[in-house]
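Entry: subunit A
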Amino acid sequence: MPMLEVKNLGISFGGLRAVDDFNLSIEKGELYGLIGPNGAGKTTVFNMLTGVYKPTDGKILLDGEDVTGKKTIELNKEGIARTFQNIRLFSDLSVLDNVKVALHNQKEFTYSALTGILRLPRFYRLEKEMDERAMELLEVFGLDKEAGYKASNLPYGKQRELEIARAMATNPKLLLLDEPAAGMNPNETQSLMNTIRFVRDKFNMTILLIEHDMKLVSGICERLTVLNFGQVLANGDTEEVLKDPKVITAYLGE
Partner candidate 1 sequence: MSFISYLLNGISLGSVYAIIALGYTMVYGIAKMLNFAHGDVIMVGSYVAFVAINNMGLPIPISILLSVIVCTVLGVVIEGIAYRPLRHASKLAVLITAIGVSYFLQNMALLIFGANTKSFTSVVQVKPLSLAGGQLNISGETIVTILACVVIMIGLMAFIKYSKAGHAMLAVSEDDGAARLMGINVNRTISLTFAIGSALAAIAGVLLCSAYPSLTPYTGSMPGIKAFVAAVFGGIGSIPGAFIGGILLGIIEILARAYISSQLSDAIVFSVLIIVLVVRPTGLMGKEIQEKV
Partner candidate 2 sequence: GSSDSAATDSTTDAADDAAAAESGDAAAAEGSTLKIGGIGPTTGSAAIYGNAVMNAAQMAVDEINAAGGINGMQIEFQFEDDENDAERSINAYNTLKDWGMQMLMGTVTSTPCTQVAVEAEADNMFMLTPSGSAVESIAPANAFRVCFSDPNQGMASAQYIGEHDLATKVAVIYDSSSVYSSGIYQTFAAEAANQGIEIVAEGAFTADSNTDFSVQLQQAKEAGAELVFLPIYYTEASIILTQADGMGYDPIFFGCDGLDGILGVENFDTSLAEGVMLLTPFAADADDEATQTFVAAYQEQFGDTPNQFAADAYDAIYIIKAAAEQAGITADMSVSDMCEAMKVAMTEITVDGLTGAGITWSADGEPTKEPRAVQIMDGVYTAM
């Protein structure tokens, strides 16, 4: 059974059919790419997968369970986490708190507001455990030294990585990354690729990512779906898809 299965997904904005008859199937542990021209509807697909938009048609199955139309919070609890095309950090919180706050719904770290106000022993114990867990994640992304920084004071590339760390903290089954390498230079992109691979391997994570940087896409994605004008143009193994003449004319050029 695929980890994520999307069937005939579609959405319209006013008269605009942004995504139409979109199908996707991702296996557990896969590193999957979603590419396509600007405005093709990639981010919109993410938005539907995370409940930001309600699809007008189609179905989303996560681990076989129908999650279509659920709200963002529920979908996150079901195990879908994401990053954003335009970075959305909690800019006034520290780097550490950005991650800790994402541990919010983990059973083992949950305590009530009253416990927090009264500073019961449970509060101290769980806060300590959360600190440890968050630091572990930050280390993965090489952010442990900046744990005390205000998130908005991080350099751009690190902010992107912090977003991924934060998404990881919700302990997802499926991680959606929207243009993680945007605004990074080739060296930074390279290190990001390594991190993504590492995350996948270490946590056996399923990852779906949108990216325009072909080096990254061809470097780490195992399979691809190409979206064009809201519809699937091609899908399959990365190498084959990138060789597809339709994809070349619509997206890659040359």
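Per the selection procedure, all candidates are chains of the complex that A comes from, given by their letters.
Note that a residue touches a chain if its C-beta (ideal position, glycine included) is under 8 Å from a C-beta of that chain, and two chains touch if they have at least 3 such contacts; residues count from 1.
This is a predicted model, so every value here is computed, not measured.
Q: Using the contact rule from the top, which of the candidates 1 or 2 touches subunit A in this complex?
A: 1
Q: For the complex, which residues does subunit A have touching candidate 1?
A: It comes out as residues 43, 47, 52, 84.
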